[in-house]
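Other chains of the complex are left out, but the ones given are in their true place.
Labels run A, B and C following the written order; every chain starts at residue 1.
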Amino acid sequence: MKFGILVNEGPYNHQASDSAYRFAKAAIDKGHEIYRVFFYYDGVLNATKHSEPPSDDRNVIKNWQKLAEDHKVDLVVCVAAGFRRGIVEDSLAPGFRISGLGQLIEAGIQADRMVTFGD
Amino acid sequence: MSTLHTVNKSPFERSSLQACLGHAQASDSVLLIEDAVMAALSGTAFAAKLADAGQSIKLFVLGPDLKARGLDPAKVVNGITVIDYDGFVDLAAENSTIHSWL
Amino acid sequence: MGEDMEEEYEGGIVKKFMFVNRKAPYGTIYALEVLEMVLISAAFDQDVHIAFLDDGIYQIKKGQDTKELGMKNFSPTYRALEGYDIEKLFVERESLEERGLTEDDLLVPVEVISRAEMGALMAGMDVVLTA
């Protein structure tokens, strides 16, 4: 089955991004496909290349990057939401791409299920 | 055609669980995750409401979120099923729509 | 299964989308960015529904004036939705009543339905997007 995932909140301040990651990983491990992960609202902050969390905690951004690397998951950051919050090409971590909101609607159409994680 | 509702906030802090229970249909499932897992514990001021809701809808709670908060999966309200992320994925696949109450 | 519900539309898929608004405007950005999402969805020829319940009904309260806050008043955009053929706006009656509001307080034409009807409507959707 094809899952689309929407992440509404940034890393660390809310658990939403962690929950979305764990859900995506479990889905892949069970043989499902992640059609796309779309980052909207403060969710775009998951794509910052400048994050350096303490070494005794998880690295939320790296978790997403590794998922994209290992399983070719499409990680899309909303361009308009990103501009507001300072996530632009200059500040984007590798593995993420910036695109329009249409990519979210398209995921809603193409994926069998759409799951949202937020505040 | 059925919906998986997810709720992620404590019923003591926010109204989202109440709103979810007010809209879920008889064939639906409700999954408590993140800070909503507090609602699943027996002995709280919310437990009776949840037990009531469990008469008509299927109730689930995410075990890893319970454990993180030091809450004992053995002490959840009768009728609530404790699941892990694999179970979450299964529920999302079995239901036709997922409605996240934020 | 969602796919059983789909109709063909110019060779494409048409799904029942619902954008659920339960939060007040300005205190958080969700109302504004959900509206941007709704506008984009118009380009995809989907069966779009917008639900306003709980504090979400304040999003379409008449008379919003943000000048003193220096924030953008985006409420006129709700009136533009009709031009995008987005006309299925639903408001929950109980949410209005709890807040002492009536349909006359709203800045766009909507269908006012009961909580039970809202629950039934939600149950028929393929994709539900919330914030």
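Keep this in mind: contacts are C-beta pairs under 8 Å (C-beta built on N, C-alpha and C of every residue); 3 or more make two chains touch, one makes a residue touch a chain.
Just so it is clear, the structure is predicted and the values come from calculations on it, not from any experiment.
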For this session: Taking the shown chains as one copy of each kind, please give their copy numbers in the entire complex.
Result: A x2, B x2, C x2
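FYI, only the chains that are shown with their structure count from here on.
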For this session: Can you check how far apart chain B and chain C are, centre to centre, with Cα atoms defining each centre and the answer in Å?
Result: 25
Exercise. Of all residues in chain A, which are in touch with two or more distinct other chains?
Worked result: 8, 112-114, 116, 118
Seminar exercise, completed: Each of the following residues of chain C touches two or more other chains, namely 1-2, 127-128, 130-131
Seminar exercise, completed: Residue positions on chain B within touch of chain A in the complex are 6, 8, 33-35, 64, 84-86, 88-90, 92-93, 97-98, 100, 102
Exercise. Can you list the chain A residues touching chain B in their complex?
Worked result: 1, 3, 8, 15-16, 19, 22-23, 25-27, 29-30, 32, 112-119
Exercise. Which residues, counting only chain C, touch chain B once they are in their complex?
Worked result: 1-2, 4-5, 20, 22, 53-54, 115, 118-120, 122-128, 130-131
